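Note that one protein chain of the assembly has been removed; the remaining protein chains are unaltered in position.
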Amino acid sequence: MRGRNLPYLLIAPAVIFLAVLFFIPLVQTIALAFETRSGPGLGNFVRMADDLNFHDAVVNTFRFVGLAVPLQLAAALGMAMMLRHLGKGRDLVLWIWTIPLGLSDLAAGLIWLAILNDKGYLASLLFHLGIVSEPQSWLTYESPFALFVAVVIAEFWRATAIVIVILVAGLQLVPKEYAEAASVFGASPWRIFTRITLPLMKPSIQSALILRTVLAFEAFAVVIAIGGRNFPVLVSEAYNWQNFNQEPSVAAAYAVVVMGLSLAATALWLRLLRTPAEQRG
Amino acid sequence: MKRRTALRLSAALLAATLATGEACAADLVFTSGALAPVQEAQKMRTIILKDYIGTVSFLPDEPPAMLTRLRAEFQGNARVSSVVGANDGDLAVLAPTGALAPIDDLAAQLAGRGFAPDLMAMGKLGTEHQMYIPWMQATYFMVANKKALPYLPAGADLNALTFEQLRAWGEAVQKATGKRLVGFPAGPNGLMHRFFQGFLLPSYTGGVVSTFKSADAEKAWTEFAALWKTVTPNSTSINFMQESLLSDDVWIGFDHVARLLGALEKRPDDFVAFPAPAGPKGRGWMPVVVGLSILKDAPDPAGARALISYLTQDTTQLITAREVGFFPTVRATLPPDLSPGLKMAVSAIQNTGGAKDSLAAMLPSGLGAKGGEFNKVFLDTFQRVVLRGEPVHEVLARQGETLQRIMTDANAPCWKPDPASSGACQVK
Partner (left out) sequence: MSGKRALYLAGIAVVCAWVLVPLWFIAANALGGQAVISAWPKPFIPDAFSLVTLGEFLAIEGVFRAMLIGIEVAVLCTIFSVLLGLPAGYALARYTFRGANAFRLMVLLTRAFPVGILALPLTVGFIRLGLYDTPLGIALMHTALALPFAVLVSASLFQAIPRELEEAAWVFGCSPFQAAIRVVMPLALPGVSAVAIFAFVISWNEVFAASVLSARNRTLTAYLLAMLSESPLTYQFAGGLLLIVPSVLFIFLVRKHLFAMWGIASR
């Protein structure tokens, strides 16, 4: 009996904590999204969907999450593997790679604006190389593709560190003997990576993907800093409705959509990267 | 061992914060949505509030966070802030929630200060009672880099510029430099909506709401779209024109005085300041008011009144003007010893209000919490007509419906320069 209740006892503090602090406002806000003057209904969602920027925001959000998250996972996996073969100085290198984690959104936005704006470091570099002779406007509504790439690069720089930390911590627990044994039997490094290391890291990869996807749906400070008014995403629209249009109920509708997408993505990762019970340690 | 050090450290930290927390528990809390930038806040604390008899915690915030916090303090019954200083539009959002205390008696008591009557009237926020006391005023104007002056169209007078001449000027600059160097603050935190409400539309149509769908309004938007061809495409990311002016990305820019002053103060010799252009119906311009309100059930109502009285006496008002570039709301003559940048701003503002064709457009009033949606109508129209090139007539018809719905919902009567209305203002 005690054994069956134990997991519930272990999660109880976290559940109680969230219930007391977080769930009442959450429920109130979700209710607000479904509240209209004529009673409960979808009025706020209709207003949201009718809005000028809604379509762009949906498209931008999916393009952004769809490109940034896989890129970050691939890069972080590569970086975690690189660290593994490093002897001395390993933790110094890891520290450098995780520095962006410590940056506020404001700082990250400033940095990338200083790099990518008309007279930024990128344009200056190209100037010194003799490729351009004038400041370059990349971040305007007239060049939406460049703007999109810029937003993805900035987010890639800022938020890959979080994936690295999770994967590095996970990689610690993958026993080296398996790889060594496979190597004795003549397996190529790539085969060892895909057949042994990767499957053993599945729990960490799953966590990293879940957290990163959820955060990517929520990212907006850097997006606004670089994209201005020209790259609306769902969350930035939610904040616009909340702060500038003073319509908390439409903002809540946007927030419910963001939440729905995040949870759907999480459910997807939980299913796709499931570790069957019999394989657990 | 290590753990003990950590424990001791956190205990010391805790003690330190508790001690400092107690030390200022008796302060009067002055929450502000204005003067939030670092330098202004610092001047507020160390210079403007220096001679006040009590101790004040000046807490500047970005307006959205400030509004949320004050509403929460009110709803949750936590009385922390006593005074709030904010833009007219932000106070208009707070008033309908009941968070502000009516201060008719304070207004009567301070009547001898010589407040401008229309500013004092705005402080009622469309209610029966005085909801704020006008604290500071400001407006918008234009600043140009002196490098742009040679391209000014022949016969144009900087202080009597028209929209037509502005476009010709922008085109001449573009022709000479190959770059679009006119700038508007159309970024996500920019104040572009005020340009449409207080400058473009009044200048072309003589109104804002009632004339929203008129042929004059169509002309205004069409000609602005033509002007936009000379405007830097970065404009949709510009929130503060001073940065763009200082980096030479913009040679001719429009913005709020507080968002231009930085450039004028830093390089007064490189810039000129002048009124925004005029259209067929006059030189539309919008005075801006920052008000002071007392929160309902404030922890220190007497202190709050004393602070407002202090901030609106003429000596403090002049210090405020000199230090942060917001102008007096009371009768007071600015001293001649202003900094060169501030002097330019003052003369641009005086040239705006004193122009022969001057046409003052008031801040939207009576909209309450609908103020944000009201602004969105103008920004959406801008986005569709100017940025996306949709047909003007259809856009104005569609946005006009939204505008009418907002006016009817808020039951807001017209404000100047629209002709007075009985009942909600009508989009004609």
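Residue numbering begins at 1 within each chain, and the chains themselves are lettered A and B in the order written.
We adopt the following convention: contacts are C-beta pairs under 8 Å (C-beta built on N, C-alpha and C of every residue); 3 or more make two chains touch, one makes a residue touch a chain.
Note that the structure is predicted; figures quoted are calculated from it, not measured.
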Contacts of the hidden chain among displayed chains: A, B
Absent-chain contact - pick from A:F148, A:F193 or A:Y239: A:Y239
Full-complex contact with the absent chain, from B:T139, B:Q242, B:S365 or B:Q404: B:Q242
Interface residues of chain B (partner: the chain not displayed): 10, 13-14, 16-17, 20-21, 24-25, 27, 29, 31, 36-39, 41-42, 45-46, 57, 59-62, 65, 68-69, 71-73, 75-78, 80-81, 189, 240, 242-243, 246-248, 262, 266
Touching residues on chain A - with respect to the absent chain: 4, 6-8, 10-11, 13-15, 17-18, 20-22, 24-26, 28-29, 79, 82, 85-86, 90-91, 93-107, 110-112, 114-115, 119-121, 123-124, 127-128, 135, 157, 162, 165-166, 168-170, 172-177, 200-201, 203-204, 206-207, 210-211, 214-215, 217-218, 235, 238-239, 242, 248, 251-252, 254-255, 258-259, 262-263, 266-267, 270, 275, 277, 280-281
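FYI, only the chains that are shown with their structure count from here on.
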Gap in Å, rounded to a whole number, between the CA centres of chain B and chain A: 36
Residues on chain B engaged by chain A in the complex (per definition of touch): 63-64, 93, 186-188, 232-234, 236-238, 247, 249, 369-373, 375-376, 380, 383-384, 387
Contacting residues of chain A [partner chain B, same complex]: 52, 117-119, 135, 137, 139-142, 224, 227-230, 236, 240, 242-247
